[in-house]
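Shown next, in structure tokens, is the structure this report addresses.
Every protein chain but one is kept in place in this view of the complex.
This part shows chain A:
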Amino acid sequence: MSRKIGPRRIVQGVPMPSWPMRVFKGLVLLVFCAVVIIPFVGVISTSVAPNKQINESGGLVLFPKSVNFAAYQSLFSGGVVTRALFVSIFVTVIGTLLSLTVSCLLAYALARPGFTAGRPILLVVLFSMLFSPGIIPTYLTVKGVGLLDSIWALIVPTMISAFNVVVLRAFFMNLPTEITESARIDGAGELKTFSYIVLPLSKAVLSVIGLFYAVAYWNAFFSALLYLNDSKLWPLQLVLRTYVINDTQLGSAELGTELLPPQASIQMAILVVSIVPILLIYPFLQRHFAKGVLTGAVKG
């Protein structure tokens, strides 16, 4: 049993794989990535492709011959989609701010050593992760609070995520206690310590959790479907369902414009509008999320 090294390079004590193996792995990875990327490329291309090309291809276009933004112009000319976009932006911005505030305050209180009610409240938070109430009682609760057919139904019931609170608490607890203690000795109260010492030190985790909340609000479909009957309050996701997945025709009445680009490019443009914000924040998300998720997974 001799060591079989031969011509192979050794990296960190492990022999490099043989070249057919490397080619094979590269191919598998390439296919995986292509399967993820191609749909996005197709959708974005179709949304800007010239009408003639869309009609000729009978649907999606991968390589647009020229670029026109007619579909976007009609979307933003003040119809259903424009309104839905405003709803989605409102829910995402306000919701994220409220969620972050409430979660941080709770996590900070739970992270303080010696907080008298800390233990029972922590149990309340942790326990809620184990059992989820059913759809029906949740719906009746939201109805009972009078949130049905209100834009706040998209924010309030999902405002706090126990998981995110646990992640934040873990982070706050890892901050060196000397800093908070010295602030305390200098006469800072809880509010001052929290806002001038703890929050500035937690920018990384705040951005991760904030982005998690933001993505959840932007993507929320279930609560809109459940709680909103009035189509004036629809967020983008419901518009997407109605006009793209269910293929309901978007006429000039819904778009608020006379000139209509082909249905396919309008549909793809709606899709793009709902994808782009995520693509924009994705680089920021990516920088931090692996760490954020892992803290949560390990401490949770």
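Here, a residue touches a chain if its C-beta (ideal position, glycine included) is under 8 Å from a C-beta of that chain, and two chains touch if they have at least 3 such contacts; residues count from 1.
Criterion: contacts and distances are computed from a predicted model.
You can't see one chain of this complex, but its UniProt record names it "Putative aldouronate transport system permease protein", from the set "Cation:proton antiporter", "PadR family transcriptional regulator", "Putative aldouronate transport system permease protein" or "Cytochrome b/b6 domain-containing protein". Interface with the hidden chain, as seen from chain A, comprises residues 1-4, 11-17, 25, 28-29, 32-33, 35-40, 42-43, 46, 57-60, 62, 102-103, 105-106, 108-110, 112-117, 121, 124-125, 128, 130-142, 144-145, 156-160, 162, 165, 181, 184-185, 189-191, 194, 215, 218-222, 225-226, 237, 240-241, 244-246, 264, 267-268, 271, 274-275, 278, 282, 285-286, 290, 293-294, 297.
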